[in-house]
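Down below is the structure, laid out as structure tokens.
Shown here: the complex without one of its protein chains, the others still in place.
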Amino acid sequence: MPTLPSLEEIKKEVIDSQIWRSVFRGGLWKDTPRDRSAHIIGNVWLHLHPVRIRKRALEWTYTWGLGGISFALYLILTITGVLLMFYYRPTIDLAYRDIKDLEFAITLGKLMRNMHRWAAQAMVVGVIAHMVSVFLRGAYKKPREFNWSVGVLLLTLTLFLSFTGYLLPWDQLAIWAVTVGTNMAGATPVLGNEGPLGNLVGAHINNDVRFVLLGGTMVGENTLLRFYVMHCVAVPLVVGILLILHFWRIRKDSFSAAPYEPNEEKWEVWPHLVKREYIAAAGCTLFMFVWSIVMNAPLEVIANPNVTPNPSKAPWYFVGLQELLVYFDPWIAGVVMPGLIIVGLMAIPFIDTNPKGVGYYAWKERKFANTGFMLGITMWFTLIAIGYWFRGPNFFWYWPWESWLIPKAAPRLTWNVFGPNPTWRLWCTPNLSAFPLWLGIPVVAGLGAASLLLPKLIQKELDGWKTNLAIVGALALVAAAMRISPLHVSLGQGAWLVAFGWMHFYFGFVMPQRHIRTLDWARYIVTMALVLSTTAVLLKMCARLAFDIKYLITIPGISMNI
Amino acid sequence: MSYRKLFYALNIAMMGSFIWSLWVDFFTEWRPYQNKYFAMAADVLEKEGKTAEAKKMRHQWPEIKQILNRDLDRIDRCTTCHVGMDEYVNPTLKNNFTQNPYKAHPNVVEINGKHPFQKYGCTVCHQGQGMGTTVAGAHGRVRNWEQPLLDGKMIQGACVRCHANFEHLKGTEVAAKGKQLFYAHGCQGCHAVRGVGGIISVDLQDIADKPLERIAGYNFKRVKYKGKELSEDDWTRVHWILGHIENDPMEVTPNDPEAKLNAEPIAPSGMPNFTENDATGKREISEEDAEAITTWLMSMSPETKIPHSYYVDAPVPPEPKLSGAAHGKLVFEKYGCAGCHGLHGSKGRRNFNAKGAGQDEKEPVKGMEKGREPTLVDVVGTYTHEELVKKIATGVKSVDIVKFNTGGPTPPLYMPSWKEKIKPDELNDLAAYLLSIAKKQDVGF
Partner (left out) sequence: MTDNAPTPAPVPQPAAPAPAAKPITRADFLWTGWAMLAAFFGASAAATARFMFPNVIYEPSQKFNAGPAKSYDLGVSIKFLSEQRVWIIRNEKGIYAMWARCTHLGCTPNWWGDQNRFKCPCHGSNYTIAGDVIAGPAPRPLWRCKVELSAKGDLIIDKAVLEDLPGKRELAPYFLEMA
């Protein structure tokens, strides 16, 4: 009887066969640098990597693997999403029932749905964290400007994917989040029937941008089908194309922005990077599994267009925008602000001319950029926290420890500063305007222009401490004067005035004056526009919360309210 | 930990979590119930000596069973656990098990004969979440399901949805009594049912299916059932309706009579307090009667949902031919006058902040609760027949009611104008009836 070949011999035989060599292009693994390189080059998937990579870029603490984790989550979403598509029919009669089937009857259906839902949430967090980490390390600077912009688009599409997926279960959560979201589109200037200037071009409920998005005048059968196609086909396709671009650019731009050091060590990507990627992906998968087993995805009562849940809240990552809708008209909070955020983020690499701080955390070298960016991020998440935890029935302010079952007093009446039919009296004129438009338009325009231009025009750098003290003192004096005047503002209102006035002054004047007054005019104007729209949000919130001001200026004829 | 160890540990953990998820997915709540049924049924067969059939029964592979009711658009998986009611496992639909979910449907021959389970399914009568395969989910006692299982006699409400002739049926006595009580106490004076009745409060035509979110300011914390607070599982429509009859509605819907939350005061619910004692010292509507009324109201679902072939019509009985005061009494009951003026006009019910007897000016807040609708037996004697007819025909607007506390809310109840609803001859006889029950006044005409 002939002896059986050992395992090693079989392995050798297989790897040396024509089929193996034809498919994998390598011979028996000898673990030489040449083999390792060949492994990367010869594999279409691994070829997105370079062959060798600097040691600095391999450290976990450098990227925290956030981009890779986001991509791993995207893969999990693709797999679970495709599986869910086998049991989901996008019609209003069947959609909700199919979700119930996934929950109650289909093998692993509940797990797949939970995983899809939670991975979507995790991916939103992952992509935002990836963006923050890239920003703080200055890794968007030359030559990576364009890839940053692609990344911002990918972030936007991630949110849009999540949002379109929100409608598919066809429950109350779904239909109302989408109703509110698409009504914001209806408030688009010119293109929306409820937006400023919309009536001038003949925008109606059945011919505007919202109509196209919904495929009707309300969220219905067409909307569900449209969102389904966007969610499953159209948007993932675009994301896929952009991802290829994003990855290819990373590869072309030598992977990490870490500053070069002389005689830097380079390690092979196989196995050193690949194994780290695997660990991150496996960790992600494990995390998603455990999360999805222990926690079920929410499913509310079936959608009912005649009944709005109270309170009705957007998906958490849009709750910040929803909170802004309390203070601003829909065309500002729902269209202009998101537009500014997206365009502003994409513009960052092109307006930031600071050559320092590429590839490492640099607080001192990039004070202005970091402060401005982190202010925006902090506001975004603060607004989310307020909208998510501090808003109760009727979207009233409820502290987290207060019962939602106890009704709140009706909100105070609001007033406008500039508008038609002025009363010439400050806040004893509910629902009316204090001052006329002919005064308001030049005053608002003048204030805006001054805020925009002064930091650059005043060339002498103002001393930090003294200036801040002076402005706080001045604001305190104004508050005190208002307190003893017939207006009789309270101490709390005075404190709000001082705090928010100072914030606007510091972030909107002192910081830009100190750091960007030397920029060329084009970059300066764009930067200032972004900075001022951020601080303007704070000012408007202060005006509403402390002084019941509804609009700074209102021109009802063209639905223009600010 | 080295990468290699991490690699192995993660792989093991991933596989572990996968097995965990398969475990969770496989060991569902319904599986043991079905297996237990098979075992119990097999034991019975073995005792009967049918060993081959017993073996087959015992070794059936459990599966989710469902009944598709396409006409009513329902999918009922109840027989997954209630296997004794599955015609294909238990062809006779009978067994001697006493315990749920194994026992057979009571009265099965009659019910399955008229409403074959395989055609009707379960939830069309019992409600609950037919697609559910967990105990809580299927019985609908979960937050996101608003049609929980109807308990006990409440199920008769479901019969009434199709059987318009329920007043003459066996098995729907409670609902029939509920309807009779509803009209006897004059509820229709304020609540219309499918457009017929008063306009002071909401039409009850869809109350059995009404989404809770549609009920403004609903708060189950203020509803007590048999003197106890409700558990969250019982925050259902049934208890919301019961809560209005078994509690003082003013406590269920207090609103804002002292203008603490709003600029203008808003009166509490104007619905009478049916827990008050009547002349005999009993509650006007007992707990049992309240359940009967609720049972009938649980049939109030929009009719369009029921296909024609399921609907059993009933002829409208002719009104008895009467005249004079005897006819007037019938008119009084038909239009629900008792709802505000009490049974036989004997006691005006509470009308928050209306000016009336026994109110102390020194207690502007407490006195508001003592506002009353007119007690007809006391006041109609001051009217002539013509005056009375005119008064009922025109009504009294709520702004014209004299308030007790001028800063307080407008009283919630008012006299509607009846000239569109009550026919002239009915009105004439109604006035005659009212004058006949009036206490004799000293004032002569």
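List of remarks:
As written, the chain order gives the labels A and B, with residue 1 at the start of each chain.
The rule we apply is simple: a contact is a pair of C-beta atoms (placed from the backbone, for glycine too) under 8 Å apart; a residue touches a chain by one contact, two chains touch by 3 or more.
Here the structure is a predicted model, which is why all the values come from computation and not from measurement.
Contact with the omitted chain, checked across A:Pro33, A:Pro355 or A:Pro556, is made by A:Pro33. Across A:Thr107, A:Asn206 or A:Thr378, the residue that sits in touch with the chain not pictured is A:Thr107. Where chain A meets the chain that is not shown, the touching residues are 7, 29, 31-33, 36, 55, 83, 86-87, 101, 105-109, 112, 265, 267-268, 271-272. Interface residues of chain B facing the missing partner chain: 2-4, 7-9, 11-12, 14-15, 18-19, 22, 63-64, 66, 68, 75, 77, 87-88, 91-93, 113, 116, 118.
Basically, only the chains that are shown with their structure count from here on.
In the complex of the two chains, the chain A residues touching chain B come out as 93, 97, 100-101, 103-105, 107-108, 110-111, 171, 275-276, 278-279, 282-283, 285-286, 289-290, 292-293, 299-301, 304, 306-310, 405, 407-410. For chain B in complex with chain A, the touching residues are 3, 6-7, 10-11, 13-14, 17-18, 20-22, 24-25, 64, 73, 75, 77, 129, 131-134, 137, 144-146, 211, 213-214, 217, 219, 221, 256, 260-263.
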